[in-house]
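With one protein chain removed, the remaining protein chains of the complex are shown where they sit.
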Amino acid sequence: MSSVLVKFAETQNTAKKMANSGLLGSSIAKKYWMSLTGLFLISFLIVHLLGNLQLLDLSKEGQEQFNIYAKFMTSFPLIKITSYFLYASILFHAVDGIYLAMQNRKARPERYASYKPNRNSIWASRNMGLLGTIILAFIILHMSQFWYTMHWGEIGIDANGNKDLATVVIQTYQDGTAGLIMVLLYLIAMAAVAFHLYHGFQSAFQTLGINHSRYTPIIKTVGAAFSIIVPLAYAIIPVFVLMAKN
Amino acid sequence: MKLDSRIPEGPLEKKWQNHKANIRLVNPANKRNIDVIIIGTGLAGSSAAASLAEMGYNVKAFCFQDSPRRAHSIAAQGGINAAKNYQNDGDSVYRLFYDTIKGGDYRSREANVYRLAEVSANIIDQAVAQGVPFAREYGGNLDNRSFGGVQVSRTFYAKGQTGQQLLLGAYSALSRQISKGKVKLYNRHEMLDVVTVDGKARGIIAKNLVTGKVERFGAHAVVIASGGYGNVFYLSTNAMGSNGSAAWKAHKRGAAFSNPCFTQIHPTCIPVSGSHQSKLTLMSESLRNDGRIWVPKDLKDAEAIREGRLKATDLPEEKRDYYLERRYPSFGNLVPRDVASRAAKERCDEGFGVNKTGEAVYLDFAAAIERYGKTEANIQGIDNPTKEQVKELGTKVVEAKYGNLFAMYEKIVDDNPYQTPMMIYPAVHYTMGGLWVDYNLMTNVPGLFALGEANFSDHGANRLGASALMQGLADGYFVIPYTIGDYLSEEIRTGAIDTNHEAFATAEAEVNETIDKLLNKTTKKHSVDHYHRALGKIMWDKCGMARNAQGLQEAIKDISALRAEFWESVNVPGSKNEMNPELDKAMRVADFMELGELMCQDALTREESCGGHFREEFQTEEGEALRRDEEFAFVSSWQYTGNPSEAELIKEDLIFENVELKTRSYK
Partner (left out) sequence: MDLKLKIWRQANTNSKGSLKDYQVKNVSADSSFLEMMDQLNEELIDKGDDPVAFDHDCREGICGMCSMHINGEPHGPESGTTTCQLHMRKFKDGDTIYVEPFRAKAFPVLKDLAVDRAALDRVIQAGGFVSVNTSGNTLDANAIPVPKADADAAFNAATCIGCGGCVAACPNASAMLFVSAKVSQLSLLPQGKVEAKERVTNMVNQMDLEGFGNCSNVGACAEECPVGISLENIARLNREYLSASLTSSK
């Protein structure tokens, strides 16, 4: 009887082992995917920012130029393919992250009564799940406002015959109280992105095994600078749009 | 009764080879049917368990800690000796053998010690193959340092954590066999008795320390590698859990206990600071390579320092007494441990002690820092460096060498040893005595073996630094794998050991009875620690660094009375069917109370001074130990008769054919 049980347990274990090994299921592999998708999303942040910065020119020509850019981004084949990768990466990064966070919670069923994590780590590092969730919620909002509208929503046409996304953007952030709330939400999201990047940027390199006494300090400095400058640059745009109301 | 050491015939350097050539073997198919129990997972236990399992035996390994890696071998700091002669400084197997015999004050067996020296080189090879990260030179070769009592550099090291690295090497070999199923590990288990059937060791009774369950385990041989019994003294450098129970229980089942009074008091430990103290911490002997030991020359200065009116650093050179360099110019600060310890005690007894209790001397690194600083300045091409520069550079070198030790000192004492000299005092560290074993490391109970510190065989009356690691691993890796076959070849037809045998039932019942006796008392007066402290005080005062007949006689009476009181009214809380560390401690202290008495009896009987055993009645005019080779060149082995101090003495004469017995001189 007991030997049967042992045998059963062994098969169970082997099955579990196989499921957990290699580049699919192990804890470290899940982190590789977090890291790679994360780095890809970081690169997207730069591209997206460069496009958005055109909104700092709200003249008629500037708006039309932005709409040309928006059309290019939604129709050029190579960019379309890349964007599917991007959606997949966002989804994967989110799902994998949530799964890891759930596993991590389970790894400590009983919490400490006295817990002083600030003495050994920074807040952002411990709250990537929370920050990620805020960012995900923002991405959904953001995409429903612009991406959805651009593709399938009701949208005007500008002088060049392009979909007038610039006006949609301007209205979103200038629309009275609602606009103000949208700007605030945007700022909160960018703060979350900043903290997420502050940990995530250097963490991605560490996960891929890149840790070197000479290069890691550089990576950390660049990461910190990136995590402040990029979200700040993003944040300027809706604020600028709002301020430009009158 | 007579004890047959079964030393092989032939010239010293051929004995081990001949023995190995003629020893009986067990064939691989039969090894699979033979079980071996190993008690303890330190260097000796882990290495033996791994090696025997690799050979094909089924091993059951026991340790009381939560993991085999915690065994106290892990705390050994300085290094491991081996006759590799990598430094080309005249080392050889013979010289290591000779140094060890001489260091042990001619109270160990020539053949065993020679074998130890012979296999020493192989230990280093084995450890390196396992991935033990010894210190290396820039060329990629292994580095060496020198140690007390010798004039060559033969000590291999891994910073101040050599024991840790070697133990983790043996632990990893053990882990590999556990994963293969060849070793079954019983952690958090404590052996409480040996079971003998028809005079042969056939198993043990052990307690599961988590559930409290007392269980039986059978095997064709039992190997005790449970370390030493320094904790008899309550305060020692041993771990809190280190105990002599396995060896003592074996003794009560018939195994002779040899030279129990040979205890090593280590000269460089952090002094006792108060009554709260639970253990003492060693500062590696390697520090004596660079540190200079001194006390003030004038009693007045010593007094001023004790009262805090004067600082050590303010005392000019000419007012300091570097007493080891003064008394022993040729070895200086690197005299063997027993000599260094006694010299410190002598100075402190004369009133030159430098801490509040008057029981501390200085270990000063100022000279070393200056020396290294100057060399370093030369290397870096700094001409005419300032004093500060020299100090800074030198401090860095010293930090690289001993950083972890200095940090540990600072944590415990709250004083910076780079700025002010360390304070040190001798403390109980190691026990040379232990279970009597023959050349095969088998006790006089057939099938019962003892390895490492648990046996008596290799260090005589004083162990040299960095030799304990060597012996533990030699026994486990390179001796027992051969010699156990000599016995087990007779056991291939025995079949599985039946733990339902009446001998197991009786032993188990006795263990349970002892437990009940400890738990169920009408009057519960004091905690276990109270009695342990009391025992320690008697032992330290009367059977410590210096002993005399009157004190020892008193100690025997005192211990006997204390034991009676302990059994009458010790307060052990809790029950037996749970995790109960106080109960476990009580069982250990109960055994220490008997062992302590035997130690005093042995010390009383040995009317000479040798190594760690210093009888005040037997000293030269200069206060050096006075050995009496004519009368006492023997191993005292004790046979249990029911009362520790009434044990029967069996003498094994020590015959020296290859070395001439000389008065040890380090002058």
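We just call them A and B in the order they show up, numbering each chain from 1.
Here is the rule we use: a residue touches a chain if its C-beta (ideal position, glycine included) is under 8 Å from a C-beta of that chain, and two chains touch if they have at least 3 such contacts.
Just so we're clear, the structure is a prediction, and the values are computed from it rather than from any experiment.
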**Asked** For the full complex, which residue in B:P28, B:G274, B:G495 or B:G642 touches the chain that was left out?
**Response** B:G274
**Message:** Considering the complete complex, identify which of B:V128, B:L626 or B:L661 is in touch with the unshown chain.
**Reply:** B:V128
**Asked** Out of B:L3, B:V113 or B:A158, which touches the unshown chain?
**Response** B:A158
**Residues of subunit A (touch criterion as defined above) contacting the omitted chain** = 13, 16-17, 20-23, 26-32, 100, 103-104, 106-117, 119-121, 125-126, 128, 199, 202-203, 206-211, 213
**Fill in**
Note that subunit B touches the absent chain at residues 47, 50-51, 54, 65-72, 74-75, 84, 86, 122, 124-142, 158-159, 161, 164-165, 168, 171-173, 175-176, 178-179, 185, 187, 210, 237, 239-241, 273-274, 276-279, 281-282, 407-408, 411-412, 414, 477-478, 481, 524, 526-527, 529-530, 571, 573-574, 578-582
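Note that in this section only the chains that are shown with their structure count from here on.
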**Request:** Go ahead and note the Å separation of the Cα centroids belonging to subunit A and subunit B.
**Result:** 60
